[in-house]
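Removed: one protein chain of the complex. Kept in place: all other protein chains.
Then we have chain A:
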Amino acid sequence: MKVIYLQQLLTQLKLLTNITMLKSLDPRVTRLNLPEGEMPPAEPKQELDQFETYEAFHQKKEGTAHTYVGPVHAPNEDVAFLFAKEQYSRRFPCVGLWIVRTENIMVTPYAGDQENVYDLMRLEEPAERSEQPEPYEIFHLKKRGKAHTHTGRVMATSYQEALHEARTQFGEKGPIVNVWVVKSKHVLQSAEEDKDMWTTIPEKKYREAIAYKVMDKITKYKEENKTTA
């Protein structure tokens, strides 16, 4: 019969865990049971491991234009909406959100800050319309480094025609650095009846700088420690 003593067993176990598991000050990390020591280099991530990209436009206040706020990576439009809501509306006032697949945005060349990009493009007069026109959304960038803002909607049968229309309707005033053109059907918009999803901000004062008032404590501390200082 083979006898193994408890003490021996414990020592072995301890040796085993010491050798193979990464010990951390962080209990969560220890629970992950991470292997210790050199790991072989990770395989390069597969293409699209981080999904495709979507562009988000937020509306800061009722009645204002939707403005570009940044991209998100997501597996589909709905998840892109959720990610963008979390990423871009979590900390700032927001009453509406639009999502567009990056691929579905037509981008013109970029002009300088003093130029109007419509003047730099040769826009063909639209030919006879063979198809039914559909709505397109137009976004203008007024200054480099700023964000594209929704300028309005035009009816057209192609991106080129939409640009031509946009120039006629909105292209006259001031410098326009760049234009984005998107078919309206490619824009996922937050619904009017879901407005209450934007109302959580005021309950979370603990994540605002203004919630932290330290001067009273500092002043009190200084008063009390004047003589000892």
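Here is the rule we use: a residue touches a chain if its C-beta (ideal position, glycine included) is under 8 Å from a C-beta of that chain, and two chains touch if they have at least 3 such contacts; residues count from 1.
Definition applied: contacts and distances are computed from a predicted model.
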{"item": "Among \"Ring-1,2-phenylacetyl-CoA epoxidase subunit PaaA\", \"Electron transfer flavoprotein alpha subunit apoprotein\", \"Extracellular solute-binding protein\" or \"Fatty acid desaturase\", UniProt-listed name of the chain not shown", "value": "\"Ring-1,2-phenylacetyl-CoA epoxidase subunit PaaA\""}
{"item": "Residue among A:Arg129, A:Lys195 or A:Lys220 that touches the chain left out of view", "value": "A:Lys220"}
{"item": "From A:Val95, A:Met121 or A:Ala147, residue that would touch the chain that is not displayed", "value": "A:Ala147"}
{"item": "Residue numbers in chain A that touch the chain omitted from display", "value": "22, 24-29, 32, 34-36, 39, 41-42, 44-53, 55, 68, 70-73, 75-76, 79, 86-87, 90-92, 101-103, 105, 107, 109-110, 112-113, 144-148, 177-178, 180, 204, 206-214, 217-218, 220-222, 225, 229"}
